[in-house]
Each structure stands twice: as structure tokens, then as C-alpha cells.
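Input: one structure, supplied below.
All protein chains of the complex are present and in place, except for one that has been dropped.
Entry: chain A
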Amino acid sequence: MIRESDMLLSEAQESTVVPAGDYLLKKIKRGQTVRITDLEGNQAADTLFYNANNTAERYSAMDTIREQGNVYLSAGTLLRSNFGNPLLEITADTCGRHDTLGGACATESNTVRYDLNKRCMHACRDSWMLAIGEHESVGISKRDITHNINFFMNVPVTAEGGLTFEDGISAPGKYVEMVAHMDVYMLVSNCPQLNNPCNGYNPTPVEITLW
């Protein structure tokens, strides 16, 4: 569902551009609003969320889609934790649909999806591993790296049970905005995938803005 934001950029507290292939680990306090903007279009922001006060509690794709009875995320979606609690709520969305079934690219899954020789290409799960390795005090380990949101990705499910990867929904400047229901860590891998036609083989930056 398309819903424009009424937040003013002039009132934002901070804004960070995350280059393609980089990560951002950011604490968002309860009540704060965060916006992710697809600056150049057709980029994927592979995102995980954790309860900042107990990182054993984190975003769960299964709990989120089961409780809303729908596989796509958009304005109105409550992003739920593995304990069933609301972590954040999508309050504005000019893209219309975001994926949470497709997971993140990894060096290992790249060998299966694309070619056995793609093993050493940079991938989202590597960005997350670097992030949690560089921020041990946050208390996240590989055990906590589970199924993420792919903001701006379009992965339709067909009536026959197929899963397809399509482009064409996102565009330069489209954004998604969320309000935090508890203090959360947001861990974004701005996808470095060079094997996928849906980003035109050209990863681009995203911007994270906080109010």
C-alpha cells in the first residue's frame, strides 16, 4: 500500500548514506522514526532488527507474515519478533511492497544460485558477519542471524507455488518508513550482489534518516 510520509526532512535528527556493499548498525530508540531511501533505484537493503535490551529477541519473518496473514510487507505491517512482539511498524511506504522470503545473499548460497566459482564475491551475510565481529559488545552472534527483510525487493509468490524475482517496483527516491515500538538495533547490509539482474548488476547507495 502506498502511503506518503508527513515527516519533514528539515526536522530530521540525522541522516547517513550507506554505500553499496557497506553495512550500518544503528540503535533506534522507542518512538523514533527511521526512513530508508532507495537513492538510485532497484537497490535492496537487507535488514535485521534486534531488541536492543535483549538481542535474543529479533525480527522474525515467519512471525511477521503469519500474524498478518500476508507474505509482503508494506505500510501498516507490524514487524514482529521471534517472541511475537511488535518491534517496529511500517508507517509510510512509497514503494508498495517489500520482500521477507528471499533472505540475504551469502558467499555459500551464491555458489548454488549462480556458479561454484562465485564463492569469494562479497555478499550480505559477510557484511553482517563483519558488523557483528566489529561490534561484539552488542551481543549478536551468527546464531542470531536469521531471516531478514529485503526492503525494495519484489519477490512475488505465484498461485502454483512458485517464487519469482521481479524488478520494476522501486525507483530513485522511493522510501519506506518505520516507527520503533521498542529500543532496537537495526543492522542493514546494503546489498553488494553483482549477479542479479533485478538491480541491473549495479548496487547503489541507500540513505538512512532518523527523526
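By our rule, a residue touches a chain if its C-beta (ideal position, glycine included) is under 8 Å from a C-beta of that chain, and two chains touch if they have at least 3 such contacts; residues count from 1.
One rule holds for everything that comes next: contacts and distances are computed from a predicted model.
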| item | value |
| --- | --- |
| From "Nitrite reductase (NAD(P)H) small subunit", "Dihydroxyacetone kinase subunit DhaK", "Urea carboxylase-associated protein 2" or "ABC transporter substrate-binding protein", the hidden chain's UniProt protein name | "Urea carboxylase-associated protein 2" |
| Omitted-chain contact residue, chosen from A:47, A:60 or A:189 | A:60 |
| Given A:106, A:121, A:138 or A:179, the one touching the chain that is not displayed | A:106 |
| Residues of chain A (touch criterion as defined above) contacting the omitted chain | 56, 60-63, 65-66, 69-72, 82-84, 97, 101-104, 106, 108-113, 115-116, 125, 142-144, 146-147, 155-159, 161-165 |
